[in-house]
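Presenting chain A:
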Amino acid sequence: MPSELLIGLIFLPLLGACLTVLPWRWSTRLGVFAGLVSLPVLLVALTLAVIREGAWYYSLGGWTAPLGIRLFVDPLALLMLWMVAIIGGVAAAHAWHDFRPGTPEGARFWPLWLLLTAAMNALFLSADLFNLYVCLELVTLAAIPLIAMAGTATSIRAAMRYLLLALLASLVYLLGVALLYNATGTLDLYLMTQTLAASDGPATSLAFALIAVGLLLKGAVFPLHVWLPNAHASAPGPVSAVLSALVVKTAVYLVYRLWLWTLPAEDPMQGAVELFAVLGAAALIYGGILALLQERLKLVIAYSTVAQLGYLLLVLPLASVTAWQAASYQLLSHGLAKAAMFLAAANILHAVGSDRLADLERLDQRTPLSLFALALGGVSIMGLPPSGGFLAKWLLLEAAWQEGRWLLLFVLVLGSLLAAGYVFRILAAALRRADPTEAEDAEGTSPIGRRQAGYALLLALLALLAGFGAAPILEVIDAGAPAGWSAP
Partner candidate 1 sequence: MNLQEVVATALLLSGCFFYIAGTVGLLRFPDVFSRLHALTKADNLGLLLICGGLAVQQGSPRIAGLLLVIWLLGLLAATVSCHLIARRALQMTDPEQRP
Partner candidate 2 sequence: MIALTIDAIIAIGIVWLALQTVRGANVFSAIIMFIVFGLIMSLAWARLHAPDLALAEAAIGAGITGALLLVTWRRVHVLEGRTPQVGMAARSLWLTLPTALAAALLIASLGWVALTLPAEPATAGELAWQRLPEMGVSNPVTGVLLGFRAYDTLLEMAVLLAAWLGARVVASELRPGALPGPAHEEVPLVGALLSLVVPISLLVAVYLLQAGGSAPGGAFQGGAVLAAGGVLLCLTGRLESADQTSLIERIVLILGLAVFSSVGLMMLPLGEPMLAMPGVWAIYLIETALLLSIALTLVLLFAAAPGLRRSS
């Protein structure tokens, strides 16, 4: 029974996408309902199963690896699936207003959105290197037209650049996979560990290097991040939310899987984790500084994504349970908070007509709920208690302290300061009163639906709640820590 849940998580959105291609309104509604609303339901059952039984594999077609493709579910995969369901679901609810079924935009939007959901679920569950390549391609090809749906020249150009760079990344990744297959004889992530421990040579090292380059490019890790800010900033609101919160995480998730599960601990390529940490630190500082310099709200938030992804890589050399908790919590809370900020920014853009920081003012009167959501999201990004982001950063500081990594500590503190800088800059611009004598009313503001504001707020509150309700989540996450990341 639990394995059918895995199938449902992938195939309900996939078949839902097929339904939404058909031209009737009822088929679109049915497709979206079946593809998105079913996910949390399935995940509740799956969570209970994982708590009861731990992690397990499922062989598709009955062919066991190395011949066939396996699916693998463990607490990390479960966490990512929950994020897709919740963040994707709330963003979809936000998108329902702008992309109604029956309109041409809606007809083009929902099939792609559902394919993206299916692709992400398939990616987080897959245990096969080539299958992961196909999932990565599907994620990319579904996300890019969604960016272009904004219709502006910037968005189309940004989407095109993302497409070309993503294809290059996929090719480099595939080259690495081909080398690995030849050297180890299998494509399964978890079977490969034994073969790698035995046959370790320049081929596998080059393969892992190539795969790393491909994944870093897809994950917009410094210095390969150039495509991200424009792509995420020019996309429609819900699309930006899912891109920053989920799509870039797929690449980081794969780096985790490959280095912490597949690569044996004694392999020389493990030294690459130090390089990852350096790149993460550079991303944190570079992204933070550039976020401080941006003039447009969505660009600030996009550069913040570049910075916050750095945290996820900084964790890699620390190798302790605390570090694992920190990484998982950063994945979760950044996803929730960033999606909240992008949805709120979309609301503000709709209300004010422009997202230039200079044009924002008196937002506490014009868009109170959205501003509140933006602020709450910012609180989590900054790492202020009691948000989930605070917990993640605190655990990260603790892990670095335990390992005696003073440079890392310094970088972490610097990163938080920069985050505080750009979040407060946004809030200052939003609360500005240009003309103190002007009548304080909501003139010049297009109304936002109550629901639209509500969705952004919901995600922000969840980011906050993640800080409160940490204990049970951490317990499940601890069970899924990679081997070798034992208690400090």
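As a selection rule, all candidates are chains of the complex that A comes from, given by their letters.
As a convention for this text, contacts are C-beta pairs under 8 Å (C-beta built on N, C-alpha and C of every residue); 3 or more make two chains touch, one makes a residue touch a chain; residues count from 1.
Because the structure is predicted, anything quoted here is derived from the model rather than measured.
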Touching candidate - 1 or 2 - for chain A as found in this complex: 2
Touching residues on chain A, where the partner in the complex is candidate 2: 3-4, 7, 11, 14-15, 17-18, 21-23, 58-63, 65-69, 104, 108, 111-112, 115, 118-119, 122, 130-131, 134-135, 137-138, 141-142, 144-146, 148-149, 151, 156, 159, 175, 179, 181-183, 185-187, 201-203, 206
